[in-house]
Structure formats: C-alpha cells, structure tokens
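Have a look at the structure below, then the notes.
Only a single protein chain was left out; the remaining protein chains are all shown in position.
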C-alpha cells in the first residue's frame, strides 16, 4: 500500500524520555491532518456525499501521542473514533475516503458504515459498532503474541461509556489474571452520546476501575501530548517486561456531536463546550511549538493550506473511484461459499442481468 | 403454606446491636438443620433417590447470619447454594425435598434441577443456573421497591467466581449510579468449581471491586455469625437511608464438592481442606454457645437427633408424594398457550393415551 | 383519529400508557433528556421525570436485567434497546431469564417486560445498524414477538404489549418510522396479539410479510394485479403468537405462497412459515413455496439496496410461483 508519509514515523525514544521538537512538529502535523479531515467529512455528510460520520475533534492529542508511543509492530484494536491513530499508523487518506464512500477502493469492500475501517497491513484491526468487544480481542491477541514469543503489545481503544460494557469487565479481568501485555486506552470524552460521565458510573475516576482487576491504572490529561506519551511509553515498557497491563484514562472532551446523527444541544450546555474549547489540544500544541521557536505562524498557515490540498486531492481521487462490484456481496462470509449462498449468488446474478435488480 | 417454625424468626434487633443468646441458639439450630439436610441429600444422591445436589457445608454461618440481619419483607435473589437462607426464611423442609425430587408437591412443578428452587411466598426468587443473572434482577427490584415507596432492600447471593460475570459488572454499576437499596452478598468460598480464588481475578479482595462502582465494600469472616450479622445490618440500614448499596465479601470455604458431579480431589489438597475444616462454622458457634453457659452437650445431642428425625419425616412425606402430572409440561410458558403449543399439547395427550408415550 | 408517523404513534402509545398507569416506566440508553436516538421517547422525560424515564449506563445486560427485576417486583418496565443489533449483550438475560421465569418458577414469577427496539435495514446502517434477528427470539419459548407495519398497529400493539402478562419483544421497522403515516385512533385502542391482518385480499397467491416488507409487498401485489393476478397480502403482525390459522387458511384458498422477510433466509422466520405450509397446507399447495429474503450474508452497507427484498424481487418470485405446478 502507498506511502505513510503524510504523518511520518515517530522518532526513536526510550521509555520515559521526552519528545523532541522534531517529534512534536510531526505530531502537530498529524493532529492537524485529523482535524482537516474531520471538518471535511462533516461537510461531506451534510452535502450527502458520505452517509454518516463520527468526528474526533478534541481527542487528537490523546490519539496521536498514544500512537506515537506505540511501536509499529504493536496491534491496534480501535473503536470508531480513532482517525488520528489510523493516520499516525500511516493509513493513506485516499484509502480512508474510499471507506467512507464504500467504493471499490475500500479494503472493506463497501461493507461497513464510515469510520469502521481496519487495515491488516497497518496492524489496525477492523472495527465493529457494538461497544467494547475489541477489548477482549486485544487481550487474546496479546496472549497469543506472548505465546509466539513476539515482544509486542496490543492496545484497545474505547470511551468512557464503554467501561460499562461486558467486555470491559471480562477483558480487564482476563488481562489481570494472565498478565497480558496489553494497554487499555480509555478516552474519557465526558459523554456517551447524551449520558454524562458522572451518570455512567459512580467510580471516582475510570482509571480507578483498574483496582478491581489488580492492574495498573493512570489518569492523564488527554490534551497534553507529553503526559499521554509518557503514560503509554511506561505502560508499554511494563507490558513488555511481563509486569502486566495498564488502564489509561485520557481525559478529553468530544468537541463535536457524537456522530452526524446527533444534536448535542439537546443535552449539554454551551458553557461547558466553551470551557473545553479553550483547551483545544491543537491550540495547546501550536502554542507550545510557537513558544519553542521551532515553529512560526507562517509555518502554520502553510501547514494547514497544504493539508487541505492534500485532503482535497485524496477526496477527489476517492470520489472518482468506481462503485463496489455487486457480486462481492457474496464473498468473505466464509472462506468458501456454502451451497445456499452459491445458489443465492447465481440467482442474484441472473436478476441483475434481467434487470429485476438494478445497482 | 405450612409453618416456618423449624428455624424460628429472628429476635428484633437494632442496627449494629449484638445478637442475643436466644438469637444465637436459634441461628445454631438453623445452621444445624442445613447441615443435616445437606448430609442427607448427599446420601440421597448417592443412592439415586435424587438426581443431583449442591452442598453448602462450610457456608452455613454466613448464610444464616445474613438472613438473620434481613427483614422478612426483603427480597432474596439466590444462586443455587443458599439452602440455609431458605430455611431461615421459613421454607418448609418437605417443600424443599419436593423440589429435589421434582414431584407434584414441588411449587416449581418438577421443572428444575435440585437446588434451583424459589418461593414467592417467602420472597425468595426462583434461581436459575447461569451465574450472576440474579444480581441485576436484585438491583431492578430494589429500584422498583423504592419507586413504590416500600422501605425494603433486596439481596443477591453469588460466589467468588461469579464476580467475573457480566451481570456482576452491570448490576453493581447500575446500583452505584442509581443508589439502589440493595446488598451484594458474595460468598467467597475460595473455589469456582476447580478454579481457585486467586486465579479468578487479580483483585486483592473481592470487596475491593466496590471501588470500581463507587459503592461500599466490606470483607467479613464468613465463619463468624457476629461479623456477618453486623455487616449486613449496617448495609441494610445504609440502603434504607438512601446511602446506596454495599458489596459484602464473606470469606468462607466450600467444604464439600462443587456438586455431586464434582470430585475436588482432582484440584485441591487435603491439607487445605483440613485447615478449613478446623474452622467449621458449626463447631465455632457451638463452642461459643457452650462457653456462654446457655447450651450444653445434652442440648446439642437432642438438637441433632431431633433435626434428623424432622428431616427424615419430611423426606418420607416427599417421597410418598405423587409424581408431577405430565400435562403440566405445557403450562406457564406464557400466560396462555399459543396455537402451536396448544396443538402440541393435544398431540401429547393423544400419544399418552395411545401408549406412544409412557410416563 | 390523527395522522401520525409510525414513530409518533409509538411515542403517543408510550405517553398514554405512562399517564394511565404509574407502574409503567421506560429505561434505556439516551431515552431521557435526549428523547431516544430516533426520538421515540421525545417529551417523556420532561413530562414524567428521570425516575420514570431512566437514562441508563451503556449496558444492555444491565438494562434488561434491571427491567426483569422491576417486573418481578410488579412494575411494567419498557426497555429500549437502541438498535436490535445491540441486543446481544442482553441475550443471556432475555433467553435464560426473561423467557424462562414464569415456567421455571411454576408460574410464581411472571415477567412482563416489554423490550422495544428499532430493527431492519434501509437506513444505510451497515452490518450493525440494520439487522433483523427476529428468528432468534421467535425460536425462544416464553417470549412474544411483535412487529407493526402501520402507525395504528404500532400504537395498538404497543398498548397491548404493555398490558400483556408476558415478555414481549416489540420490534420497530425503523426504515418506515417516518416513511409511513396513517390514521391512529385516539385513546387506548388495543390491537390483539395472534391476529394477522389481511392487508389486501386476493385469490391467486398469498404474500406473507411483516414490518418494513409490507410496502414492497403491497406494491408487488399492485403490479401483479395489473397483470390480472389477484394477490392476497398478509401482515403477520405477531410472529409469536402466530396466527397459524390465517396462514394456513389463506394458502388453502390461493394454493400459492411467497414469504418475504429482510433477515437472511437460512433458518429465518420464513422457514417456519414454509414448514407450516408443508405440513398443514400440503394438499392445497399448487407450487413450491417461495422465499424472498435477505441473503445469507451479514448485512452490507454500500449494497444495501440490492440486499433488501424489493417489489421487483417479490413480483419475480410470485411469477415463478404462479407459473409452476
């Protein structure tokens, strides 16, 4: 698959070590790219050019710093909001747009709603919608990697609401018992659709739930790339050293709606939103870069302009890509089609030919 | 339904207050009755007179003291090992034997395996086998009671293994969020069939899991009726006062096999068993009663002899009770039989008549 | 009579039932202040408050488990599962507990929970916002399964469900939540369970359908009428209890059957209908039973319109049925 160049690979660091300015610049670029894509997709949905979209604004720092601290060999088990992780992993923008559109370029063959992508090549496992299920997958994969003698970790991604799921409980408990080399990365964006964090659970913090499984738990400010990066680096080092899993709670805020189907004004106040907008992770990192002297306003303007062009080009290419072939509907259910499906496929082909069905 | 007299109702106490000698004597009687029935049932199973049995030996003090601290209006949501609770509630022994046999006297109409009983009259909800499901029921019922303005609590019963279940997580979390007036009574008997407590979860104690739900958690010595009684009384008072639920971990030991299908010698040592046998809750309370001067060896002999006779009489009556009527198979699936079931029932009756089926 | 959409009719039904009986309450994800992601519970939170329109944590296990506990205690809880695709974390509670409580307790503990859930395809929801898994529940003894296709039936069947003594899975065809409107009687008006509705009478062939498959089935009947074929269309309305008499009687009259549903064909609800016909209308059947269904694949995204049965496919199957035998 094409180059991962739009973001750039992390500069090598050792656990606990601080991020270099070079890293921070690249991370800022990744965050900005995610923001540009996100805004573009919200518009596309309003224009009816894609059917649905789940924005990540407000969570870019947490995602980019986490992905930065992981190794490219590590496996990602995402939910549906992990665009910035995918970008750091190097998933080409065009490929993401192909998925949002569901065209013939989509690795998933147009089978899933936008945002539910996955790319084996980038060790980014294909997401599903039911919340939490990926958590126990990550635990099993971590146990498998250890069994195969591969020194990698797995990381699962999920929100505050998902701490109530069955798989959160099962996954963290298994990981604790088996000391699985895995990281549970919870982005507490304060809301699960319309349910605020404090109505989700009476636990003081979400990280405190680690106690129930005898594993490490940490809270970090998810708008601070440094804190997130260090927490993940440390967790990764412990996992690799056989010291078990870590639950990381990154405190962030979902600046946008839950999805394009959601209207957050029904359940939250403008004041709350404004308070968190003031902590926009992009503004924070930009400020830091400017202060460091390594970055200037002109650089910033050039960056955003360049990213917008890059995104526009990829989008145009995706929109020109042909639709998915209807006959693919019958593939990948099982490795080989069972008789009932083979027969249905034959009938389907005939109906397409006879015009009973029209793509 | 017949008298509850074999055990006797708890003497009134106020929260935190100590148990009177009168209470302790009655509690000892209840524990002894459970022990006698338990041993009888193990024999019955070996003789093929009942099909299966789940013993409770080692857990009598925890159960009796817990039931003692609850109000008779409180609702019990048991697992399958709560014989002593049922006895304190006043369920007649004959009725329990009817259930073990599955005869026409069985309130459940012979539909469930032994130990899965339930008696609406005694606010003792009918158990199922899948572990943990009763936990969220108790939470919902507690919310309902509060909504109806009834000052009662609900109590769910489960083992150490069941802390890993989906419903443990969902139930405790709901109870925390909604401050449900409920008590989670976990009998940590150190084993979930062949899995030892420390392989079930890396949590330091099971009660520590309460932290994850922002609720109270306490550990008690489950062989000590005083400690258990106080913990439950306190939890009940807090629940009624609107201060929320409590997770109580009563540390006990399953002296017998998991069930009559189990052979614990495959997975645990004689030494471990011997160490816990030395802490037999019956011996402990007997010793205390003897020391108090309110109880003598002759009383003890008379008690055990009397209980054995009582149990033998009830058993004989149950064994003489007629089998369950085959036609009851088609009742209680829904309030009224749907057409498919009505038709099956008619065919079934005809097949019984024609001798195609023989009861 | 008022003209309402299907989802409005459900909203009215909920409101009226809550007004009439303080033991009725609603719980689920985002049902309160947000009014439900499809707005089925719009306005209820404001009218009845958070103790009766309960926003729960994100756990279907907990929602159904707690609802069962409430029902055991004597309330009439209505649990919303946000999409039928997300009911599976509650599957244990539904099949092991809800469906079996009355039976396993010898009738001591009836358990009258209503579980409402939007289901089916047609909104570009892909694998996880489109499923039709009614067959799982219909196969589970102890549950009733109800699927309305008109606003009047939606309100009338929901009202019956809320007062029914048994657990009811109330599946709402979300594709026609707003696409279908109709007159709905004011006030309490119960539509009985176990009675199929003859949506269109005919003599040459019977189409059996329910939920969002009703509109294309009726369109297909129109098309066939133009060809001189008289087609009966039956809306099953309740899968459990099934109006078996109506199913058999119709085919005794027409001799030909086309069964339509969105769910995958293999072991779908249509299989039971076909089996009933093969057993009880065998000597009336003039040609092989036809099933027009979703394919035996997970539900797709880009190709959803080719996956879902439409009027053309139904006509195609009907013609095959009419020309055989």
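Labels for the chains are A, B and C, by order of writing; each one numbers its residues from 1.
We adopt the following convention: a residue touches a chain if its C-beta (ideal position, glycine included) is under 8 Å from a C-beta of that chain, and two chains touch if they have at least 3 such contacts.
All values reported here derive from a predicted model rather than from experimental measurement.
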{"item": "In the full complex, displayed partners of the excluded chain", "value": "A, B, C"}
{"item": "Residue among A:30, A:108, A:206 or A:219 that touches the chain left out of view", "value": "A:108"}
{"item": "Touching the absent chain when the full complex is considered, from A:29, A:89 or A:116", "value": "A:116"}
{"item": "Touching the absent chain when the full complex is considered, from B:44, B:93, B:155 or B:324", "value": "B:324"}
{"item": "Option touching the unshown chain, where C:62, C:215, C:264 or C:309 are the choices", "value": "C:264"}
{"item": "Absent chain, residues of chain B that touch it", "value": "51-52, 102-103, 106, 110-113, 116, 128-131, 161-162, 164-166, 192-195, 199-201, 261-262, 266-267, 323-324, 326, 328-330, 333, 338, 340-341, 344, 348, 351, 356-357, 359"}
{"item": "Chain C, residues in touch with the chain not shown (by the definition above)", "value": "85, 88-89, 91-92, 95-96, 99-100, 103-104, 127-128, 133, 135-136, 138-139, 141-142, 240, 263-264, 266-272, 274-275, 277-280, 282-283, 285, 287-291, 296-298, 325"}
{"item": "Footprint left on chain A by the chain that the document does not show", "value": "75, 77, 106-109, 111-112, 116, 118-120, 125-126, 128, 130, 133, 135-145, 147-148, 154, 166-167, 169-171, 173-174, 177-178, 331-335, 338-340"}
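Everything below uses one rule, namely that only the chains that are shown with their structure count from here on.
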{"item": "Furthest chain, CA centroid comparison against chain A", "value": "B"}
{"item": "Geometric centre distance via CA averages, chain C-chain B, whole Å", "value": "39"}
{"item": "Between chain A and chain B, centroid-to-centroid distance (C-alpha), Å", "value": "46"}
{"item": "Numbers and ranges of chain B residues touching at least 2 other chains", "value": "166, 169-170, 173, 177"}
{"item": "Set of chain C residues in contact with two or more other chains", "value": "57, 59, 61-62, 89"}
